[in-house]
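Would you mind keeping the following structure in view while I ask a few things?
Only one protein chain is missing from this complex, and each of the others stays in its spot.
The first chain written gets the first letter, and so on, giving A, B and C; residue counts start at 1 in each chain.
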Amino acid sequence: MSSLSTNSEPSRWAQIWNSNIAYSFRRNPVAVVSLLVFAVITVMSFLAPLIAPFDPYDPAQIDIMNSEYPPVWVDGADPLFMLGTDDQGRDLWSTILYGTRLSLLIGICAVGLQAFLGISIGLIAGYVGGRIDSLLMRLADIQLSFSTLMVAIIFLAVTQAMFGSETFNQYAIYFLIAVIGVAEWPQYARTVRATVLAEKKKEYVDSARVLGFGPIRIMVRHILPNSLSPIFVISTVQVANAIISEASLSFLGLGMPPSQPSLGSLISSGFDYIFSGSWWITAIPGVVLVVLVLVINLLGDWLRDALNPKLYKG
Amino acid sequence: MFAYLVKRVFQAIAVMFVISLIGFAIQDNLGDPLRELVGQSVSEEVRQELRDELGLNDSFLTQYLRFAGNALQGDLGTSYFFKEPALDVILKKLPATLELVVGASIIIIGLSIPVGVFTAIYPNSILSRLVMGLSIIGISIPVFLTAILMIFVFSVEYGWFPSYGRGDVVHVFGYWDTNFASLDGWSHILLPSIALASIMLPLFIRLIRAEMMEVLQSEYVKYAKAKGIRPWRIYFVHALKNTLLPVITVGGVQIGTMVAYTILTETVFQWPGMGFMFLEAVNRVDTPLIVAYLIVVGFIFVVTNTIVDLIYGLVNPTVNLARMGA
Amino acid sequence: MSLLSVRDLSVKFAMRDNTVTALNQISFDLCKGERLGIVGESGAGKSITGFALMNLLSRPGYIDSGKIQFLGEDITEMSEAKMRSIRGNQMAMIFQDPMVTLNPVLTIGQQMVETLQAHRKLSKSEAEQIAIVKLREVYIPSPEERLNQYPHELSGGMRQRIIIAIALLLDPQLIIADEPTTALDVTIQADIMELLLELCESNKVGLILITHDLGVVSQMTERTLVMYAGRIIEAGRTREIINDPQHPYTQGLINALPQQTKPGQRLKQIPGNMPSLTAIPRGCPFSPRCEYAQDHCLTEAPKPVQYTHVEVACHEVNRLHSDKAEEMIG
Partner (left out) sequence: MSAPQPLLEIRNLEKRFELDRGFLETLKFKGGKLVQEKREVHAVNNVSLEVAPGEALCVVGESGCGKSTVARLIAGLLTPSAGEIHYAGERIDDRSRRALMPLRKKMQMIFQNPYASLNPRMTIQQALEEPVRYHNPALSKGEVRDKVAEVMRSVGVDPSWAGRYPHEFSGGQRQRIAIARALTVDPEFIIADEPISALDVSIQAQVLNLMLEAKDERGLTYLFITHDLSVVQHFGTKVAVLYLGSVCELSDTATLFENPKHPYTRALLSAVPQLKDDHPNHIRLRGEIPTPINLPQGCPFESRCAHANSRCQTEKPRPQQQPDGALVACHAVEEDRLDG
C-alpha cells in the first residue's frame, strides 16, 4: 500500500518511538513507573497458580490452626507464611495473588462489557441523533444520577435474596461483571457520543456521505478511528473504577464470597479482626488494591494529558 | 422558564414511575408475604383464601395500581423484622444519613473550590503539584478503606475519636436527632464525614481545576486582562462563575453516588442510618423494607436532581433560550 | 510626537526542545492619532505583535529582546501593576471574534463598569453614565437597556460595537484592533470599520489595525506594515504601498487578488506556502517563493532599506524596479 513511500518513510517502530505519545511517555517517569508496576502486578497475579506457595481455594491446604499469623517481619510469625495468614488460616500472600487476579479479571471484563455497550450506544446516539439520541441520553442521565454503586448494590442485594447466598456465591463473578458492566454504560456512551457529535460536524463526514458511503461504513471506518483517544482514556479510568466498585461490593458482602476472595472480600474479612490487632489481613490487601488502582489512574492521567481530550469523571 | 420547570417535573414523575415499577417487581418476586404472615403450618386451602383476600391473585396491573396508590399515600408496606410501617423505619434512619451527607458536602464544597481555584491559578507551584498528587491517591483509595484506615489510626491507635455510632444526639423535632449540637455528636460525625468526602473531594478539586484552567485560557479572560482588570477580579468574578456552571451539573449527579457511598461509610462506622439499615434488611430478606428504601432513595435522587437542574437554569443566563429548545 | 516606538522587538516561543522565533527584530513608530495597518497572512506574526504591545503574550510566548516605548516609557521593563494601569486605560484592544470576547455570565453593564472602576475612582452610577454616553457614541439603540443585557442576547455586530465602546471608555491614546471584522458579515463589517475610522479621527486616537485584508487597510490607515514570517518586509504610506508595492511579496499579494485579473483568467498566484515558524528558511524568508531570488537571498537576510518612498527588506529591489519600468515602457 505504501510501496511508493517506504524508502523515504522511517520504519513503523521508529515512527511509534518518535511519535508525540511515545515521547511524552518517555519523558514522564511517573507514567513509566506506573506501567512497570501495573505490568508486574498483572503478570504475577495471572501467574498465581505457578507462583503462589498455597492454593487458597483448596480446603485441604487450609488449617484453621494457622490463622492470624502476622507477616514475617513481625514477632510471632511463621516463616512459612511470608505475609502472614488470615482468619481462616490461609496464606495471605497466595490469597492476595489469587484475589488480585480476580479483581483484575472482573475489572477488565466489566470494562470490556461497558465498552461494547457504551461504544455501540454512543455511536448510534451520536450518529443517528434526533429522538433516539434524546431518549438514550435521558436514560443515561437518569441511570448516572443513581450512581453505579447504588444500582449494583440494589441489583446484587435483590439477586442474593432471590437465589440464596449459596447459588449467588457460585455465580458471583458473573453477576459482578454483568452488573458493573451494565451499570456503567452511560459513562462510556456519553463520552463516545460527545466525540461522535464533534466528529460528525467535521466536513470529512459530509464528504464521505457525498461520496455515497453507507452509515455503517462511515461510523466504523471514519468516525470511530477518530474517537479512539477519549475511548482509550476513559477505558483506563473505568478499569480503575470497576476494580474499586468490585472491591466495594465485595466488602459489603454482595460480591465475591470469603471462600473465593477478591481483594475487597479479603479486606472485609480482615476488618472484623482489626480491633484485635490483626491489622495485616486488612492492610496488606488494602495496599495492593490502592497501588493497583493508583497506577491505573496515573496511567489514565498521563494518557489524558498526552491525548488531550476534554474528559471528566462525573 | 415555566415550560422548563414543567418539563423537569414531568420527567421526575416519569422516573418515579419507573422506580415504582421496579420496586413492585421486586416485591412481587422476592419472598412470600404469606410465610411472613402465617408461617409454614397453614394448609394450602387457607393459603389460597388468604391469597384472594390479600389480592395476591389479582392481575399484575391491579396489584401494581394498588401498590402505587398505597405508596402515594405513604404506605410502603410493613417491615417483616420491625413489624412497623417500612416508611416509618426509614424516616427514623433518614436524618442520620442526611447529616452525614451534609457533613461530607460541607467538607467537599468548603475545600474543593478554594483548592481547585488555587491549583488552576498556580498550576506549577509545589503546593499545587502536591495537591494534585494527593488527589489522585485520594481517588484511588476506596471509601471503605479510607474509613478503616481512619478508624485504625484515630480510634484504635490514638483513641482520639470514637469508631462507631452517633454518640450523644440532640433531639430537634419529629424523627430528627442532630449530631451538630453537641461536642460528642461532632466527634462522632467527623470521621464518617471525612471518609464519605474522601473520594468526592479530590474528584471535585480536579474537576474545578480542569474547568478553571480551561476558562482561564478563554478569549474573554484574555480580554479582561487587556482591559486592565485586577487578577483577583478576573479569577473570582470572570472565571469562577463560568467554572462553577458545569460543576453544578456534575454535583447533581454526584449526590446519587454520595448516597450510595453512605452505605459503605455507615457499614464501617456502624452509623445508624438508612444505608446500614438497608444492608441489614438485605441480610434478613426484609422485602418491604428493601423496596421502601429503593423508593425513598429514588425519590431523594429525583428531587435533588430536579432542584440542581433548576438552579443551573436560574444561575446560567444563557440557559433560557438554549435549554428550552434542546 | 511619537506615541509608540518599537525597536528590534523579538518574540520567541519555547517549544518541546527548542525555541522558535515568532517576531524577528521588528521596528516601527506610531505618532499620536495616526492609523497604522499591519497586513500579513496567517502565521506572519501580526497578532503576536498586537499582544506583545500589550505585554499580554500567553505562554509559551515571550518577548526575547527589544524595546517598546509607549508615551516615553518602556513597556518591556514595566511592572505588572504599572502595565495593568495602562491596559484598557491608555492602550485598549479590540479582539477578533465578538462572540467569544465578552464574558457570557456578566452583563454588558458589569463589564463596562468594571473597566472604568479598574482605572478610575467612580461610583457604579457614575460609571454607568459614562458607559451610556459611550454606547451612544457607537450608535447602540437604547443604551440604558443594554446595560442589563447579557452578551448572548445581542448580535455579533452589536457586540463588536460594545467592544469598541469599551475600548473608548477611558479615552485611550492607542487602540489595537486585531482583525476586528473578520468574524462579521460584509455589510456589518463595513459599518464597523466606518465607525472605528470616525471615532479614531474625532477622538484623535492612534490605531493599529491588524488585518489580512488589503482593501480594509487601504481604506482605514495612513501607514502600513507588511509582515511575512515574523518580519516587516515593507513599510510606508498606505497609498504608496498599495499603488506601487516594492517587495515581491507585497506585489504578489496585491496581484493575487481576483480584482486584479480579468474575470475567468488565471490569477497571478504566488507559488508555495508561508513557511511555518519552525522552518523559516535561512536568508530572506520569502526567497523560496520569490521569482527574483538570487544566491545571496538564500543565505543572507535582507535589512530594511529606504527605497523611493517606502522601506523594503529585499536584496533585489533595484533590479525588480528596473524590470517593472521596462514592462511599463515596453
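Heads up, the rule we're going with is that contacts are C-beta pairs under 8 Å (C-beta built on N, C-alpha and C of every residue); 3 or more make two chains touch, one makes a residue touch a chain.
Just so we're clear, the structure is a prediction, and the values are computed from it rather than from any experiment.
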item: Among A:Pro29, A:Gly76 or A:Pro225, residue touching the chain not depicted; value: A:Pro225
item: Option from C:Met83, C:Val138, C:Leu214 or C:Cys297 whose C-beta touches the chain left out; value: C:Leu214
item: Of C:Glu41, C:Asp64, C:Asp97 or C:Glu153, the one touching the omitted chain in the full complex; value: C:Glu41
item: Per the touch definition above, residue among C:Gly45, C:Gly88, C:Gly230 or C:Gly252 touching the missing chain; value: C:Gly252
item: Chain C residues touching the omitted chain (full complex); value: 41-42, 155, 157-158, 185-191, 193-194, 212-216, 218-219, 239, 242-243, 252-254, 256-259, 261, 263-264, 266-271, 273-274
item: For chain A, the residues touching the chain missing from this view; value: 1-2, 4-6, 8-9, 130-131, 134-135, 138, 202-204, 206-214, 222, 225-226
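One rule holds for everything that comes next: only the chains that are shown with their structure count from here on.
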item: Most contacted chain pair (by C-beta pair count); value: A-B
item: Distance from the mean Cα position of chain B to that of chain A, given in whole angstrom; value: 24
item: Whole-Å gap between the CA centroids of chain A and chain C; value: 53
item: Whole-Å gap separating chain B and chain C, where each centre is the average of the chain's CA atoms; value: 54
item: Where chain B touches two or more other chains, by residue; value: none
item: Chain A, residues touching no fewer than two other chains; value: none
item: Parts of chain B lying in touch with chain C, wherever the complex brings them together; value: 217-220, 222-230, 233, 237-238, 241-242, 245, 316-318, 321
item: Contact set on chain A toward chain B in their complex; value: 138, 141-142, 144-150, 153-154, 157-158, 160-162, 240, 244, 247-248, 251-254, 264, 267, 271, 274-275, 279, 282-283, 286, 289-290, 293-294, 297-298, 301, 310, 312-314
item: Touch list for chain C against partner chain B, complex; value: 54, 56, 58, 84-89, 92-93, 95, 97, 100-106, 114-115, 118-119, 150, 152, 166
